[in-house]
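So, subunit A:
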Amino acid sequence: MVKSILIVDDSPVARMIMKKCLPESLGITIIEAKNGQEGVEKYQQHQPDLTFMDLTMPVMDGFTALSLIKAINPQAVVVVATADIQEKVLQRVEDLGALLTLKKPPSKQALADALKRAKEALAQVRS
Partner candidate 1 sequence: MIFDQIFETINSGLIVLDRDMKVCHWNRWMAMHAHIASEDIIGRSLFEFYPELNRPHFLRNCKAVLAFGHFCFFSQKLHKYLFPMAPVGSLVDHFEQMQQSCAMGPLRNEEGGIEKCYISVQDVTEVVLYQKKLVQLTMTDQLTGVYNRNFMESQLSKEIDRCQRYQHDLSLLMIDVDLFKTINDNYGHPCGDFALKTITRRITANIRKTDFLIRYGGDEFCCILTETSQQDAYIVAELLRKSIADTPFEFKDRIFSSTVSIGVAGLNSDDKHLECLLKKADEALYRAKQSGRNTVT
Partner candidate 2 sequence: MNAMVEEIFATEEKDILQEVMNIAFGQASADLAEVIDIFVVLSVPNIQVIQGRDLPKYLLEEIHSSGLVNIIEQGFLGKFSGQALLIFPCGAEKVLLNLFNQGAEAVGGCDIDVDTLELETLMEVGNILIGACIGKIAELLQDIVTYDPPRLIAQDFSLEHPKCCPIDENSFAISIRTVFRFEQEDVEGYLFLITNQRSIEWLKKALYAFLESFE
């Protein structure tokens, strides 16, 4: 089960869109961070089940934050959310250990699929 989600994005609108697209009925706790550094700190503090990570952010970008979170917990489930889904970016994000990449702006369907993938990954980790 995905009970808590950390959304790391510098744009308040991007975080809002993400929340709007998440199914409400599940009672998921949402934690927000507005840059990579804050994201890493909040990850450590809350140990969320799933993290949505933007890439281009001030202070610390998503690539760095992703690798730091993976250093804290190699089994952390991180989904990268970016508009720039070119091959090289996807490859780099995958190498850093992201579960998958979500194209921005997200659709409800795409988020539902991402949640499903995250659940499967979490189940694997926990078993």
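Criterion applied: all candidates are chains of the complex that A comes from, given by their letters.
Convention: a residue touches a chain if its C-beta (ideal position, glycine included) is under 8 Å from a C-beta of that chain, and two chains touch if they have at least 3 such contacts; residues count from 1.
Note that the structure is a prediction, hence the values are computed from the model and not measured.
Peer 1: Given the candidates 1 or 2, which is the one that touches subunit A in this complex?
Peer 2: 2
Peer 1: Which residues of subunit A touch candidate 2 in their complex?
Peer 2: Subunit A residues touching candidate 2: 11-14, 16-17, 20-21, 56, 58, 82-89, 104-105.
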